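Would you mind keeping the following structure in view while I ask a few things?
Note that this complex is displayed minus one protein chain, with the remaining chains in position.
Letters A, B and C mark the chains as written, and numbering starts fresh at 1 in each.
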Amino acid sequence: MKLRILYFARLREALGVSAEEPELPAQVATVDALIGWLRARGGVWAVELAEGRAFRVAVNQEMAAPDTPLAAGDEVALFPPVTGG
Amino acid sequence: MKLRILYFARLREALGVSAEEPELPAQVATVDALIGWLRARGGVWAVELAEGRAFRVAVNQEMAAPDTPLAAGDEVALFPPVTGG
Amino acid sequence: MKIRVQTEPFDLGAEIAALYARNPKVGAVASFLGITRDENEGYAIRGMRLEHYPGMTERALTRIAAEAMQRWPLLDLTVVHRVGELKPTEPIVLVAVAAAHRGEAFAACEFIMDYLKTRAPFWKKELTEAGGRWVEARASDDAAAARWDASEWGER
Partner (left out) sequence: MKIRVQTEPFDLGAEIAALYARNPKVGAVASFLGITRDENEGYAIRGMRLEHYPGMTERALTRIAAEAMQRWPLLDLTVVHRVGELKPTEPIVLVAVAAAHRGEAFAACEFIMDYLKTRAPFWKKELTEAGGRWVEARASDDAAAARWDASEWGER
């Protein structure tokens, strides 16, 4: 399954990537599973996406929860809590 | 004792006067006494300044209470509840 | 702090810019613009005449503004109120409050409007089809002003 993943702000800088389109195993079917898969890359991924770190996930430009399902072609975004206004 | 009395808005129109400088007996020493003295003129004065009618009194440009004292030369104003803004 | 009562129109953009353009401590300007409508309580309005009590008006507005400055950490504020003849869509009043953060700017702006509505000597006479009609004071304005007596604003 292929997803488009976007990274913003401090997370984009820390991970050193703004967008990627990885090929994912079929069992990565929720936001939670995706985070686990990214975390398993180790290094800065394990640090920035560790449990307890404050980050948000959107799926197809809507705020998502850990159990939000993922489908091929989805646009997933990871970013810090927002600070506009 | 001489006071300057100003009337505003609906009260000015109803009483037909915008300002006057009446000579008052010495016992008219409070706002309450002044209202009684004006009311005693009868006619529209008795109607517009009757108990229970909504009007406000200012003395020297500060909102006043029934027991606010009056002194010669004071500027007293009678007007309806305000409606600006 | 700027308090003005005037017959002339005012420039909202310029009034607000004056509050922040030269003060880099200002992070928030909350403002309120009151505008003449073409309808009130079911009456069609062609225009209105705003009467005031010269001298006392400025005193009352200054006192209200000073109380706002005392209650909240504000950086600056402007109150402009028009008097005389006004047509529908013409602005009547501007209250603009500058502060570092939005909470106090919003609270002070609302506070000033609520107090102005109940304590500043202005009176509106609306021109309807049937002639002039003095606007009656509204109980809801008294209630809005009374909520500031208890200092519950901080809870929001």
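Please note the rule applied: contacts are C-beta pairs under 8 Å (C-beta built on N, C-alpha and C of every residue); 3 or more make two chains touch, one makes a residue touch a chain.
Note that the coordinates shown come from a computational prediction; the quantities given were computed from them, not determined experimentally.
Student: Could you tell me which shown chains are touched by the chain that is not displayed?
Tutor: When the entire complex is considered, the left-out chain reaches A, C.
Student: Just name the one of C:Ala30, C:Ala60 or C:Val80 that touches the chain not displayed here.
Tutor: C:Ala30
Student: To test your reading of the contact rule: which positions on chain A touch the chain that is missing from view?
Tutor: Touch with the absent chain occurs at residues 6, 8-10, 13, 54, 58, 61-63, 77, 79-85.
Student: State which residues belonging to chain C touch the missing partner chain.
Tutor: 11-14, 16-17, 20-39, 88-89, 91, 100, 102-103, 105-106, 109-110, 113, 140, 144, 147, 156
Quick note on the criterion: only the chains that are shown with their structure count from here on.
Student: Per the definition of touch at the top, where is the C-beta contact count highest among chain pairs?
Tutor: The chain pair sharing the largest number of C-beta contacts is B-C.
Student: How big is the gap, in whole Å, between where the Cα atoms of chain A centre and where those of chain C centre?
Tutor: Computed from C-alpha means, the inter-chain centre distance equals 48 Å.
Student: Calculate how many whole Å lie between the centre of chain B and the centre of chain C, each centre taken as the average of the chain's C-alpha atoms.
Tutor: Those two chain centres are 27 Å apart.
Student: Can you tell me which residues of chain B touch two or more of the remaining chains?
Tutor: none
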